[in-house]
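With one protein chain withheld, the remaining protein chains of the complex are depicted in position.
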Amino acid sequence: MTGNYPALLVTVPLLAAFVIYGCSWLHKRSCLFMALLGLTIPFAISVALLKKVLINGHISYHLGGWDPPWGIAYELDPINAIVLVAVTTVALVNLIATSKEIETRFSDRRGAFYALYLLFVVGLLGIVATGDLFNLYVLLEIASITGYSLIAMGDPARAPLSSLNYVFMGTIGACFYLLGVGYIYIMTGSLNMADVHVLLPPLYHSSAIVVAFIFCLVGVMIKMGFFPLHSWLPNAYTYAPSPATSLIAPLMTKVMAYVMIRLMISVFSPKFVFSSIAASNAVVWLACLAIVMGALMALAQRDVRRMLTYIIVSEIGYIVGGAWIGNATAMSGAVLHIINDVLMTFCVFLSLGAIARSTKGYQIENFSGLFKKIPVTMATFVVSGLSIIGIPPTCGFFSKWYLILGAIEGGHYGFIVVLLLSSLINIILFFRIFEEAFFVYPKTNAVHTEGEASIAIAETPFVTLIPLVLTAILLIFTGIYSGSLIALIIKPVVSAGLL
Amino acid sequence: METIHSIRPLLAILASLFAIPFIVGFSRRPAMREFWTFAAAGSKFLIIVSMLPLVLTGRRVTCTIFEIIPGVPLQLTVDTLGLLFALVSSSLWILTSIYSVGYMRGLGEHSQTRYFCFFAVALSATIGVAFSANLLTLYIFYEILSLATYPLVTHHQDEEARSSGRRYLAYILGSSIGLFLPAMLISYHLAGTLTFSASGFLGASISRKVLMILLIMFIFGAAKAAVMPLHAWLPAAMVAPTPVSALLHAVAVVKVGVFVIIRIITGVFGVNLLKSLSLTTPVIVLACITILCGSLIALSQDNLKRLLAYSTISQLSYIVLGVSLLSQRGLTGAFIHIPMHAFGKITLFFCAGAIFVATGKKNISEMKGLGRQMPITMAAFFIASLSIIGLPPCGGFLSKWNLVLGSIEAHRPLVLVVLLVSSLLNAGYFMPVVYKAFFFKTESAVAGVKEAPLCCLIPLCLTAIFSIIFLFYPQPFYELISHALKCIIGAGV
Amino acid sequence: MKRLALLIVILSGGLLLYATKDFPSWGDPNSPASTHVSPRYLEKSLEETAVPNVVTAVLADYRGYDTMFETTVIFCAGVACFMLLRKFEPEERDLYYRHIPTGLTLHIKGEKQIPSTSKEFEKIDAIWTPYDFIINTVSRFLVPFIQLFALYVIAHGHHSPGGGFQGGVILGASIIVLAVAFNLRTAVRRFGEKIDGIMSALGVFIYAGVGAFCAILGAEFLNYRALAKILPVGKVMARSHGILAVEIGVGIAVMAVMICIYNNVASEGKFDEGL
Partner (left out) sequence: MDFLLTHLVAKYNFWLYIILMMIGLYAMIAKNNLIKKLVGMNIFQTAIILFYVSIGSKRGGTIPIVEHIAGGGEHAINPTRYVNPLPHVLMLTAIVVSVSTFGVALALAIKIYQRYKTLEEDELLTRIRES
């Protein structure tokens, strides 16, 4: 059975989704339990797989017993194993933390909601694990369609329209990717990544392959909301229901960023990406632009959730820039930042969802006095904020460390400046909120005591609070152990890929 | 030099963190809460003292927590210099806790629990900086300190606190992220390591220009040292409750700043490298400017705490100056100025606080004739100001003396002049206060005020007395410093 | 906007066109696409899977994993339409009934209503909604034949063009014909929403379940050979049977989802008489 882990990892939540939707017509209350089960098992499996990969190295699983390139294969190396763990963790923790809200908010269609939730996770897991270009497209569509509909369940005034825009952009992205794959297929006759990787080198100078690469890349970049193509992202994530936001916002963009790195390393080769098409400088500068613009646009927002979505845009800039600088250090920084960013974005959105319980809206003004009212929740919010700023020992600092180090090695001083600049802007962004939440009292001491009395502590319910606190702690631990993350998991694969 | 592996440094850091849960737990019962603060402070001090004999016998205590970045472990090392600093700050924490009890209760401040918690965190971070074995560890604790101090600075949570809190963050975080971090990364890129070594880890292979740029980035990156033009946060931070200003802005935070600079010069670049390339001239110039300007601005201050802040700014640059002289005497002066100034300045702050508690007065002009109402306080103030000016019978004299000799040793007569002029200026802004207090007739406003509560009074007397004692028994300091110098200078010889 | 769009379109189109110069010319039997991977399918599929229709073989076996997710995508769409559109609480208004024998329309104000069990009357949404005897009869007459054909398409997918998707769509169409010819209520009465929902899940579950079952039997996921352990046939025939099983699953799922999407979209989720 353990041999089948790679398949089960994806198919257990799949089956669970079907069962849940079927049962939701008969017995609604059992849905949550099954959903939890359907996410706990994959979590366990993904951890087991990570261990296995670290011990035995690369795993290749042939579905249906057909060898690639004829059949479809799953390729697991340490990096995507750790990404899988991150995905399952976030999905599970988020479900636990937001279950209460889901149950109340979607009571009459919770079956459908859970089903789509699980299928979204299935899509992401498949995308990360698969070794087949076309299979990736199908799974991408699963993740997208579920994503569209989860997002559309939010604020009835705005969510459907922003979701529909997402549909258009997303479809363009997917179609571009599909076109690219078609071009690869017509030139090589294969769809299996490893096989294509072998077949391509003689074709590196054919314009068809270059165009194929460009189209795959642009498609993926649309999906990950890279700067000029990010227009769908802010609305979609701002108006989504908070349980969906805290699931989709951390995962979707980062997984697509991982796909980009996968394409660059294991479908095409760094040799092709960095030397045959000499675009790496241009892309890094674009990434710089993405970071700055994201930060500036975030600066212009008064709505905290919207601000965070723009921060995502600039974080994506970090990853793309790191990946395109083109040396092992920066690449490892990018991969590490994918993992860290999943965690910190998750933590910040989850805590925001919890905060929203006790505020009227997401405007900064609504945050006043929160440190007194919900100290622990705010503490987690602060931790995630500091991590996004990049204050040690939170994890955000360390990915920045490697990114900057890589930029120094690669001589991209513009990228360094931009990284530091965005950190400084993030300080402003977050301390704006912290101040609002911290400084509540009018002047004199006499009023202080009254002020304290006026705001009673109304902390978040434990079912949400405990996962939240654990996530915040996880942020710090990931930071502290990032050294071993790099040394054991990321660096070997990356440097093997880049050589 | 042999090294002992022990978790004592870690314990020293964690001691105050352990106390936090209890402090929070007993937030409803102040007595217990403060008991835990004392427990933390005492245990911290004892642990640090317990490492004294080891270090004095020429060994160093290290504690590697784990590899945080390949080649750069999260590591603590206790050497004489760090121990000196740790001793000063931890011993003063005890006194400050006593004082804060009196002060905070005296003024009925709000949310004291939060206050004590972050105070504990700040102290842990300070000790962490003192003991960190490499630049990254140091940076981590430095940042933690910056953030832990923010709620203390903005304790009053009013508009004024908000604006000065902003300024504080802007200067401290901005400089550390904008300058210190890249400088650290570049040196890591160049040297491949960040661990301090007595001869510095930045080899001479690096071009002079790069080294110069790095040095400047580091000096300004450590904005806690308040070297001009990055000093403006310190006067702003004076909105904090006085105990905070006393411990953090006279001892812990600002001294962390200069301590970082000392580490940079002695541990990262290495004295001999700097001497051979004579890189520190700009630093000396900056320090001199800061000394003079700080004193001059202090002359014009009427608010006592702001005056003290500016005097702190100029005094800190003494240390920076002494280190950047790179001469044996100069270093001695710099190192010994750490405890001397610490005790002197904290006394002054204590006095200011005591006056505020007793009379509610912040401005010097309102303190005429206060000496009759509060003789003890003003006496302590007088002694401390002597120590800062650098006159016997106070410890400050020693540091001044050594600095002066150091400047001669380094053949920099101008520095000598600066030192002497600044001493005059110091006298110029301290003496009027004392004079007004004792020789003016009592104003009706302050008529009939009594001394501040005992909790406030005792610590300031103690510190004042200590700053006298140090003149006559400087041996322990000298011993530590001589060890330190053996490593720093001796390594090159 | 329009200018920008034109720019983007021309740019991407130009790139694509430019790239075609390296393509093998159309229908070239020696192009990599027709020489690298596909020959194996054409040569081996019959002896490896006992399915002469190579497309079916590749679809449901060689790349069966893709197809499972393809079915899942359909399922997603159905669930999404349900979740987005379905309205459970009806906004109350006057009731209209048609008296079937005469075709007269009753208009009832207020709370009172005719029990839905009555065969005489059927609920309608407006004072006048078309009622065409010929269309109704013809469609009612056609439906069984459509369904029979659908079953044939599903079952005969091994040997002729066809398979689960096509058959499923035709099956769904048979119900949708009812919905169009009569109205949605009639169709839903024939084929309830609950059944529909369960079947849509069941269909995909069959597919994934077969795959998981193979895994349980000790082979890889979706490796139908393992079914030989429980079926009285050889390993190759087992593949063929496995393909049939998943095709049936696909058929059920697609039919159910088609109906689900139609019902929700046509009635904006109100499940009244629809179009």
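A, B and C are the chain letters, set down in written order, and residue numbers restart from 1 in every chain.
Simple rule for what comes next: contacts are C-beta pairs under 8 Å (C-beta built on N, C-alpha and C of every residue); 3 or more make two chains touch, one makes a residue touch a chain.
As the structure is a prediction and not an experimental result, all values here were calculated from the model.
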{"item": "Partners of the unshown chain among those that are drawn", "value": "A, C"}
{"item": "Touch criterion as defined above, residue of A:3, A:65 or A:160 at the omitted chain", "value": "A:160"}
{"item": "Interface residues of chain A (partner: the chain not displayed)", "value": "134, 138, 141, 144-145, 148-149, 152, 156-158, 160-161, 163-164, 167-168, 171-172, 175, 178-179, 182, 185-186, 191"}
{"item": "Residues of chain C (touch criterion as defined above) contacting the omitted chain", "value": "1-2, 4-6, 8-10, 12-13, 16-17, 20-21, 23, 25-29, 31, 33-34, 37-39, 41-43, 45-47, 52-55, 58-59, 63, 66-67, 70-71, 73-74, 76-78, 80-81, 84-85, 159-161, 165, 261, 264-265, 268"}
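Following the convention adopted for this analysis, only the chains that are shown with their structure count from here on.
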{"item": "Chain-level touch network, classified as line, ring, star, complete or other", "value": "line"}
{"item": "Label of the chain whose CA centroid is most distant from the centroid of chain B", "value": "C"}
{"item": "Top chain pair, ranked by number of contacting C-beta pairs", "value": "A-C"}
{"item": "Whole-Å gap separating chain B and chain C, where each centre is the average of the chain's CA atoms", "value": "75"}
{"item": "Distance from chain C to chain A - Cα centre to Cα centre, in angstrom", "value": "32"}
{"item": "Set of chain A residues in contact with two or more other chains", "value": "none"}
{"item": "Multi-chain contact sites of chain C, meaning residues that touch two or more partners", "value": "none"}
{"item": "Contact footprint of chain B on chain A as seen in their complex", "value": "386, 390-393, 398, 401, 404-405, 408-409, 416, 420, 423-424, 427, 431, 435, 438-443, 445, 448-449, 451-452, 480-484, 486-487"}
{"item": "Chain C-facing residues of chain A, complex", "value": "1, 3-4, 7-8, 11, 14-15, 18-19, 21-22, 24-26, 61-66, 69-72, 106, 108-109, 112-113, 115-116, 119, 122, 126, 132, 134-135, 138-139, 141-142, 145-146, 148-149, 152-153, 160, 176, 179, 183, 185-191, 199, 206-208, 210-212, 214-215"}
{"item": "Of chain B, residues touching chain A in the complex", "value": "66-70, 74, 107-111, 136, 139-140, 143-144, 147, 151, 154, 156-159, 161-162, 165-166, 169, 173-174, 177-178, 181-182, 185-186, 188-189"}
